[in-house]
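Note that this complex is displayed minus one protein chain, with the remaining chains in position.
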Amino acid sequence: MTVFVLRRLAQTLLVLLITSVLVFGGLFMIGDPVEILVNPSADQIEKDRATKALGLDKPLHEQYVGFLRGALSGNLGNSFVYARPALEVIFERMPATLELAFLAMVIAVVLGIPLGLYAGLRPHSPLAKTIMAGSILGFSLPTFWVGLILILVFAVTLGWLPSTGRGPTTNVFGLQLSIFNWDGLRYALLPAINLALFKLSLIIRLTRAQVREQSLLDYIKFARAKGLSNTRVIGVHLLKNILIPLVTVVGLELGSVIAFAVVTETIFAWPGMGKLVIDSIFQLDRPVVVAYLLVVVFMFILINLVVDILYSVLDPRVRLSEVKG
Amino acid sequence: MSTVVVPAPLVETPWRRFRRQFAESRLALIGLALLVVIVAIALLAPWIAPQNPYDLAKLDLLDARLPPGATAADGMTYWLGTDGQGRDMFSAIIYGLRVSLYVGIASGVIALTLGAVIGVLAAYLGGRFEQIVMRIVDIQLGFPAILVALILLAVLGKGVDKIIIALVTVQWAYYARTARSAALVERHKEYIEAARALGLGAWRIVLRHLLPNSLPPLIVVGTVQVAHAIALEATLSFLGLGLPPTEPSLGLLIANGYEVLMSGKYWISVYPGVALLLTILAINLVGDQLRDVLNPRLSR
Partner (left out) sequence: MSRVGPLLKVSGLRTEFATRDGVLPAVADVSFEVARGEVLGLVGESGSGKSVTGFSILGLIDPPGRIAAGSLQFDGLELVGAAPESLRRLRGKRIAMIFQDPMMTLNPVLSIETQMVETVLAHDDTTREAARQRAIEALGRVGIASAVERLAQYPHQFSGGMRQRVAIAIALLHKPDLIIADEPTTALDVTVQGQILYEMQKLVRESGTALIWITHDLAVVAGLADRIAVMYAGRIVEMGDAADVLDAPRHPYTRGLLDSVPAATQPGARLRQIRGSTPSLLRLGPGCAFRERCDRADAGCATLPVLETTDGRSVRCVHPLELA
């Protein structure tokens, strides 16, 4: 097990390194951030001074080495726009994004699995057909457009929920989170539903496909031949086999939801990491963009690792090697 | 001895059978019909659009943000209203569809070709090459598509070709992985061993045997990917990256309408979205049935 984790760690570092090189180099080509940050009427001397202050006058590889050195001590550079460590700016916004992603995944899973289960067990019933038709609609809808429609319907027309922004926060385990109080939840609901829609459809379809595939297998018939009740056959035998691939997908989708929050945060003006990175891209705030990417990639790899471990815990075939009796 | 008359078996070519199985789903047929209509509209855009939305001279700013059904000075009806620049929404949507479809299909085809060749080669050559390639594929697939596209477009700037490059970069890995899996299964079949024993050249085997047999799963992946590509392009345009304002894609139109959404001028954002939705939906309906029909595992 230790070898496994160590090997993963080494791979993680390698991927982070490559990512940082690619992004650093790529962003270098975009343009001169100084042009954006400095007063347009400033003369060349001021611009030069600003360039020097930001370290942008040094050649690319020197900038990168400087970046690496700083990275090793946990400093990924200062934001050009906020004049504070980029990491600090990102970590400030992270809880907002994470709570949104978490809420979205909870909605998707809590609704998706039961619906998919039903659709798989009674495939010819009218409800099942409606569910499946709905799921195709769900992942054909472009997320950003749905966000607009949600705002239009629930905020502008019906006035039930606020259209933009994040609600009041409460302190939960040291983090400022807004979803654990009613008011804050109201603000988070629309963006979370928006984020959840696509994943919900995905989970419904996956669950249904799994149910259809597994129901045909012999062990289900054998369980029934033993005289087990339907509840037990479905709730224990079927469910446990379905949960294994499902957990893998849900875990991986969580990472994707965090990344896709970029769009939802923009529409709902949700002050998370996603909105920050879009703004930073347009403002050419390179350190923030680089730091964001590295943080997200790291989170992805972490999630992957957790999913792998979870998978081996759930599936005894992976966890225990074959021992012939 | 009495003879028993047995009816002669119906000769069903693979194509016929495919058509029959595909037609079993009414939804898929609706999707196909919808798709044909959308593609036709997009192709015929220059002839059926009442207005050319790119022709700046024709636009009348005074006609900006008119609701659906309003009439222009020259008597033309703005069936779906106008946008912030006085563009007829109907025409803008049709032209936008054109661009969306073009970008989606072009990037899909290029990514498919690229990914298929790489994937099949990896399966055929095996060894170090396959390992390295698949590693790259895995890493690429581990990255969220939207972030990769964002960064690429931030670096490359705006333009149709640039967005196609971004979309291809995001998609090729799916095709490569699918192609390799399919080719691996094929490669281990006996007729390939026989071909190699006969000394047939590698290229020949790859091109004439491995590639064609990898095609069905690639097509299935392809339909889903094209739908994703179209959605991704719209999302990126909405965020302000990708297509320049001179080539209004549906995403850009929706973005333009975002500001006036609160004041009830819904048509600028809603209608392009509906067009986008119908396109993606049609592709998905067709793709779903394709997957069911081409899937060897489901008992038919």
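As written, the chain order gives the labels A and B, with residue 1 at the start of each chain.
Just so we're on the same page, a contact is a pair of C-beta atoms (placed from the backbone, for glycine too) under 8 Å apart; a residue touches a chain by one contact, two chains touch by 3 or more.
Here the structure is a predicted model, which is why all the values come from computation and not from measurement.
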**Request:** Identify the residue among A:7, A:84 or A:232 that touches the chain left out of the display.
**Result:** A:232
**Asked** Which listed residue (A:14, A:83 or A:217) would be found touching the missing chain in the intact complex?
**Response** A:217
**Prompt:** Footprint of the hidden chain on subunit A, which residues?
**Reply:** 217-219, 221-229, 232, 236-237, 240-241, 244, 314-317, 320, 322-325
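The working rule: only the chains that are shown with their structure count from here on.
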**Message:** Help me check something: in the complex, which residues belonging to subunit A touch subunit B?
**Reply:** 15, 23, 26-27, 29-30, 133, 136-137, 139-145, 148-149, 151-152, 156, 163, 213, 255-256, 258-260, 262-263, 266-267, 277-278, 281-282, 289, 293, 296-297, 300-301, 304
**Prompt:** Which residues of subunit B touch subunit A in their complex?
**Reply:** 27, 139, 142-144, 146-147, 150-152, 154-155, 227, 231, 234-235, 238-241, 251, 254, 257-258, 261-262, 264, 266, 269-270, 273, 276-277, 280-281, 283-285, 288, 297
